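A protein chain is absent from this complex, but the other protein chains hold their places.
On to chain A.
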Amino acid sequence: MSAQPLPSNDNDVSIATIAPKQEAPTSSKKLPPPEKPSDVRRRSHVILSFWLIVLLLGLPIWWKTTTIYRADLPLEDMLEWADGKACRPVFPLRISIQATSLQDQEAQNLLRLTQHALDDLNDFAGHHLRLQMGDEKQDSADNGSALTIRLTPGEGTTATLDPYEPILDITYPQNTIPSPTASSSALATYIASQLRTTFAEEQATISYLLSTDSMPSEHRPLGLSPETAEALAKRTTRSLKYAPTYHLTFSLFTSGPLPSSWDIETAIEEYMKPVLDVLSPIHNFTIDTQVQLYASPGVQNEVLNKEDLSSFINAAEWPLSPSIGGAPTINFIVFVGNQTIASPSQEAAPTSHSWLIPQWGTVFLLSLPGDTTHVAAATLKQPLLTFTSHLLSLTGTPESGSLPLRLSTLARIRSADLLLRASSTLGSLARLAMALPSISIPSSVADGVTKTMSHLRLACDNLGGTEGLAHARIAEAEAERAFFEKSMVGQLYFPDEHKIAVYLPLLGPVAVPLVMGLINEIKAWRKRRRERAEKGAEKKGE
């Protein structure tokens, strides 16, 4: 501002105050007194120091406090997992053959031929059945085999699944044992086809899972027939998403004042607990029960047709969703009333009493004599058995095969499912991190991602085995935690107008004198330099 001529009265004052120290100007025109070089220097120092503070202190602080912390994520690896490139899900199922009656040589030969036949039948590389010779004493659970084939000589060729253990009993007539030189054998083919039927459902389910995921097409397994695909789609729609714990709610709703109590504890103990026990390696269950009298259903018709059933649940008034804990709830409802379900055809087909609501639970209509006050455990047998079988299908248990096989298949299906879900969560997180550059990524997310990937790797390597499920479960939980990290939120997008509106009132008044001072100082410096140059030229001229 020193370049501008100052108002005259200001000038007067300044002269008046500093006049005693200075000699009065000789000319009649009032001019500001010449500045002392030390004052000029001091002023430039002042301006310089202000700018230094702004640049060296203010700017870094501003930068530090406004940048968004983004931990480094291994984006490429994450996307590889999501695209299925990092892991080729293979389920090497070991099947041991116990053939005590056969000689070693014969058994080996049979094994080789059966394996050959299996390989010929198999069109899905991911799901591979591998035969091995079993030791008689060894338990099937110990050596990690999924199924044991017990060969015993008998009258004809038969195959039965042992109901208690994963054992396939095969009897064969003595003459069907292949000779060491034979290149094919009827018995071997028979065993192979039996094995294939046993594992058909598992294979179809897993290949369906893989096909619905974002696997690249060359990893995609066999073509499923439309019917199978539809049935599988229906089943996956029905079953709940995997959770380590499910909460089971048993509710007794009555249309009137009676019955007012039920012997549910005994009934559960008797009819459901065994199934819960066998499911326990895969899921935990918590249970609560409730009774509500005078409960009116959503539909009042005497005879319920299929459309009424979907609105039968009176969601507004029935207390069905306890918000206890974090586990998803499966509802089992016994409704005591006089309503019946219309049979689909007009014939006198046996009427059903229950229906299943996908991913939700089951309703069972129980008609009792009007004066029953207490529902005995024996009366609850039929409802509880229905609930039990529905529970299995709600948890996604396969439908064919013996129970032990169904359960081990469930474990494998669930580990594949969890693996795919964790991978796709990783992919989502990676894409999100790329798409939203202003989202903050705390280091806990990066930790979670690392953990997820290491567990995914372990799960992928042990898919056929038992640790696979455990690792997949951890991986999935970690991936979810990383994705849903609490601090990765807030308003992400600020329009430029908002930024200006915030910064301008703050920085404007400060910036104007700073910038003007700097400009003036530069101007003065250039002027001085020019003058000095002129002086130098004059001196030379002299």
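Operating definition for what follows: a contact is a pair of C-beta atoms (placed from the backbone, for glycine too) under 8 Å apart; a residue touches a chain by one contact, two chains touch by 3 or more; residues count from 1.
Note that contacts and distances are computed from a predicted model.
*Asks:* Looking at UniProt, which of "mRNA export factor MEX67", "Glycosylphosphatidylinositol anchor biosynthesis", "AP-1 complex subunit gamma" or "Exosome complex subunit Rrp46" names the chain we cannot see?
*Replies:* The chain we cannot see is recorded in UniProt as "Glycosylphosphatidylinositol anchor biosynthesis".
*Asks:* Check each of A:Thr197, A:Gln359 or A:Thr373 against the chain that is not shown and name the one that touches it.
*Replies:* Spelled out, the listed residue whose C-beta touches the missing chain is A:Gln359.
*Asks:* I'm checking contacts with the chain that's been left out. Which of A:Ile341, A:Ile413 or A:Leu463 qualifies?
*Replies:* Considering all chains, including the one not shown, the answer is A:Ile341.
*Asks:* Which listed residue (A:Leu73, A:Leu131, A:Leu419 or A:Met488) would be found touching the missing chain in the intact complex?
*Replies:* Selected residue, touching the omitted chain: A:Met488.
*Asks:* Touching the absent chain: which residues on chain A qualify?
*Replies:* Spelled out for chain A, the touching residues are 123-125, 139, 141, 163-165, 211-214, 217-218, 220-224, 226, 229-230, 233-234, 237-238, 241, 271-272, 274-275, 277-278, 298, 306-307, 309-311, 313, 315-317, 320-321, 323, 326, 328, 341, 343-344, 349-360, 381-382, 385-386, 388-389, 403-404, 424-425, 427-428, 431-432, 434-438, 483-486, 488-496, 499.
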